[in-house]
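Every protein chain of the complex appears in place save one, which is left out.
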Amino acid sequence: MLNLRLYMLQRITAILMAPLVLGHLAVMIYAIQGGLSAAEVLSRTQGSFLWLLFYGTFAVAVAIHGAIGLRAIVHEWGGLKGVALDVFMWVVGFSLFTLGARAVWAVTFAKGLGA
Amino acid sequence: MKAASGITSRAHPLWLAYILHRLSGLALALFLPLHLWVLALAMTDPERLDGFLNLTEAGAVKLAEFGLVFLLAVHMFGGLRLMAMEWLPWSTSQKTLAASAAAISFLISLLFFLKAI
Partner (left out) sequence: MTNDVLKVTIERSADVPDVFEVPAFESQTVLDVVSWIQQNADPTLSYRFACRVGMCGSCAMMVNGVPRWTCRTHINKVLDGNEITIGPLRNLPVIKDLAVDMDPFFDKWVSAEGVHHGTLTRVDPIAPVDEDSAARVEANAGIECINCSVCYAACDTVTGNPEYLGPAALQRAWTLLNDAKDEGRVAILDAVSGSGGCHNCHSMGSCTAYCPNDLDPMSAIAGLKRETAKSFFKRGR
């Protein structure tokens, strides 16, 4: 169900995300002080290549990592296998990536509020 | 020790570390689409985003956030534990690692909680 390539992808994305998660936790702890607002979040992230890079990498890594992780769970606990299992993994990965990319774009370079 | 047919006794630290890692990962993967969708509202519907962000001040939601931070920390330290176990040539300290992973995660989430209130 998991071969060497999927295993390595899972571990490499994990190592990539470890510092990103720490950064994300730190940002959260900092950002929630005094409440959250859309304007506050956007004032930090909008127009920033650095945040685009940070959360863009995060979005790609989490899409791969989540898709492979859910693959293992639906196989072992749900009995999904063969082509259906591969299709499931790709759909999850692609959906997570699309949602992630959309969200990262929304808070960095999209023309919306306050730009 | 009650015997249930076909169920192995699983009460040992590494199995508990495994199930914690799996369930935290599953929960994060299920939460993530919601999180990303809400963020994308910045582009499509900024007022609604503010509505969601205001929700984070409510008590129950705060507790859920604490849970999410805990899950993220527990999954990350659990994963680091796993990779250390697989790739570094230490073999007897795994149980200690499992325990300290949980402890550090708890500390981080506690810090978050204290800052949040």
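Note that the chains are named A and B in the order they appear, and that numbering of residues resets to 1 at the start of each chain.
Following the convention adopted for this analysis, contacts are C-beta pairs under 8 Å (C-beta built on N, C-alpha and C of every residue); 3 or more make two chains touch, one makes a residue touch a chain.
If you're wondering where the values come from, they're calculated on a predicted model, not measured in any experiment.
Note that of B:14, B:38, B:55 or B:111, the residue touching the chain absent from this view is B:14. In the complete complex, the residue from B:27, B:68 or B:85 that touches the missing chain is B:85.
Residues touching the missing chain, restricted to chain A, are 1-8, 11, 72, 75-77 (touch as defined at the top).
Although one chain is hidden here, its contacts on chain B can still be listed: residues 1-10, 12-15, 17-19, 21-22, 82, 85-87, 91, 94.
One rule holds for everything that comes next: only the chains that are shown with their structure count from here on.
Taking each chain's centre as the mean of its C-alpha atoms, chain A lies 15 Å from chain B. Within the complex, the chain B residues that touch chain A are 22, 25-26, 28-29, 32-33, 35-37, 39-44, 46, 49-50, 53, 56-57, 69, 72-73, 76, 79-80, 83, 108, 111-112, 115-116. Within the complex formed with chain B, the chain A residues making contact are 11, 14-15, 17-18, 21-22, 24-25, 28-29, 32-33, 35-38, 41-42, 59, 62, 66, 69-70, 73, 92, 95-96, 99-100, 102-103, 105-107, 110, 112-114.
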